[in-house]
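Before I ask anything, here is the structure I am working with.
Heads up, one of the protein chains got dropped from this complex, but the rest are sitting where they should.
Every chain is named by a letter (A and B) in the order it is written, and numbering of its residues begins at 1.
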Amino acid sequence: MKSRRQTTFIAGACLVISLIMSILILRRVDQTRPQATLDEVLYISSPKVLERASLGYNGLMADIYWTRTVQYFGQRHYRSAQSYNLLAPLLEITTHLDPHLLVAYQFGASFLAPKPPSGPGQPDRAVQLIEYGIQNNPNEWRLYYDLGFVYYMELKNYAKAAEAFERGSRVPNAHPFLKLLAAQMAQHAGEYETARTLWIATYQTTRDGHVRSNAVEHLRALKVDEEVTRLQSAVTRFGARTGRLPSSMSELALAEGLKGTPVDPDGNPYKLNSEGRILVEHPDDFSFITKGVPQGYKPAPPKFHVQP
Amino acid sequence: MSARIVHIASNTFREAVRDRVLYNLIAFALLLSGAAILVGQISIDIKRLVVINLGLTAVSLFGVVIAIFIGIGLVSKEIERRTLYTVLSRPVRRWEFIVGKFFGLAGTLVVNTFFMAIGVFAALLFVSHKFARPDALILVALYFIILQFLIICALALLFSSFSSPLLSAVFAFSLFVIGSFAEDLRGFAGMAHGLTRWLASAAAYLVPNFSAFNVISSIAHEQPVAGQLVLHNTLYALFYAAMALSGAVLIFEHRDLK
Partner (left out) sequence: MPVIEILGLEKTYLVGFWRKRPKRALHPLHLTVEEGEVFGFLGPNGAGKTTTLKLLMGLVFPTSGSARLLGRDWTDPEVKAQIGFLPEQPYFYDYLTAHELLNYYGQLSGVPGKDRKRRIDEVLQRVGLTDVKGVQLRKFSKGMLQRAGIAQAILHDPKLVFFDEPMSGLDPMGRREVRDLMEQLKHEGKTVFFSTHILSDAEALCDRVAIIHQGELRSVGAVADLTSSVQSKVEVIWQGREVPPSMKALGAECHVTGDTVRAVLAESQQDAAIDALRRERMRLIAITPVRTSLEEYFIEKLQQSETSVGSTA
């Protein structure tokens, strides 16, 4: 009896100690190789090889790779790492394993094309990815939308964008706004209003948290860009009328008949510098703005204000 | 260590040998020589890559299958056939039996892996006609594979101490597959929130973590392996195997024999 109780006690203690130690070591391992799961992406150049290696369990492998993609993007994003060089291969592997995983194409449309620090700056690979998706899912209007989006936003190729929206609008059950967008491309390309329509469409039709947060960020930046542009032309008008620059924001507001000083979406007033330029209080809080920043401003890596 | 553990271990080894377990080496040799000859047609770089990738993957899979299929029967089969009666009615402690069985199986796998390793190096010599310095990395990969076997042996033994061979096989094999994606699982858990995050993290840390043991593709590309990883993996394998063995001892210590 006694020896049995002793063994039980020792084995129990061993179990607990080993369990704790193994967890501690595992945490160390995780710290020393933060993106170890992605190592193989570096070695398996061809998605075809991986497909063969997954022995027919492609769907499962695709899900695993999709998880890795999201995780990789999230990690990069929050740690403000500057390179996203594995994003394209990860998405290509994922969609090769499961060509019907629509969210992956959408993810690529939103994040592959933007230039660093927001993305790897690979609009061509984004187009390639989505075209591959269209080949495999010709009846998914979302993919045509994503394609047009990349052409419009990143490549500024409005003719191609119009063509993509047009192709999409002919798909059965296509969302009616595709026809609208195709038409808008001709006259209103480059206007803030068109961009806003696109981002709102993205926001409303996506189910992916990252894509949605990204759209919110862009809409915020659009609003700032639009307002800064309007205020900047007010400054120009003021100069033409008086022959000098307004001395302060309140003088400009008074002259323009605005109620109070104009504020950005975060509620901070816009500033006016000595050269008559309109500036945003905290440019780093509007990740994608192109206006209202001081000369030589280097954009910080994007932040999401709405958690994905 | 008590001499009885050594005797039990060597009897376990003898059983595996008499059950013709080592015949798997023939299948392994056929596979490897076939591959070596076939890739002989391709360019020199890819030849080396294929031999290392295929060879080491086969070493690992063959070993895992053997570890599971012997391991699951180690205790339950002896209870079922009542061969244990005449062992435990001697001055043998039950924990000595478990530990002896573990070392017997681990020894079988080490010997098996040793022969397979010779095969891999022979195939490598055949396709590239000489050894280069980076080939020493293969030894590290083999070492990791053996560490992985230790964990699987201990787990199979744990399951064998309370469930039937078939169920044990299912458990052990599932854990092997899940464990190979353990890092994904932990990443997954990290993305969840609230209670799910807690449960998922607990599960993710409890399953064996095999992802860090698989360095086959990186050493095939002649990437060095960090010394720290060798240390961590060694410690992890030892502690995890100790944990599973302690569990097996705890269960077996209180079990009535049929």
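Basically, a residue touches a chain if its C-beta (ideal position, glycine included) is under 8 Å from a C-beta of that chain, and two chains touch if they have at least 3 such contacts.
Here the structure is a predicted model, which is why all the values come from computation and not from measurement.
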Touch list for chain B against the chain that is not drawn: 3-4, 7-8, 11, 14-15, 18-19, 81-93, 254, 256-257
Positions on chain A where the hidden chain makes contact: 1-4
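Throughout what follows, only the chains that are shown with their structure count from here on.
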Chain A and chain B: spacing of chain centres that average the CA atoms, whole Å: 43
In the complex with chain B, residue positions of chain A that touch it: 3-4, 7-8, 11-12, 14-15, 18-19, 21-23, 25-26, 28-30, 32-33, 36-37, 39-40, 43-44, 64, 67-68, 70-71, 74
Chain B - residues contacting chain A, complex: 93-95, 181, 183-184, 186-188, 190-191, 205, 209, 211-212, 217-218, 220-221, 226, 228-229, 232-233, 235-236, 239-240, 242-243, 245-247, 249-250, 253-254
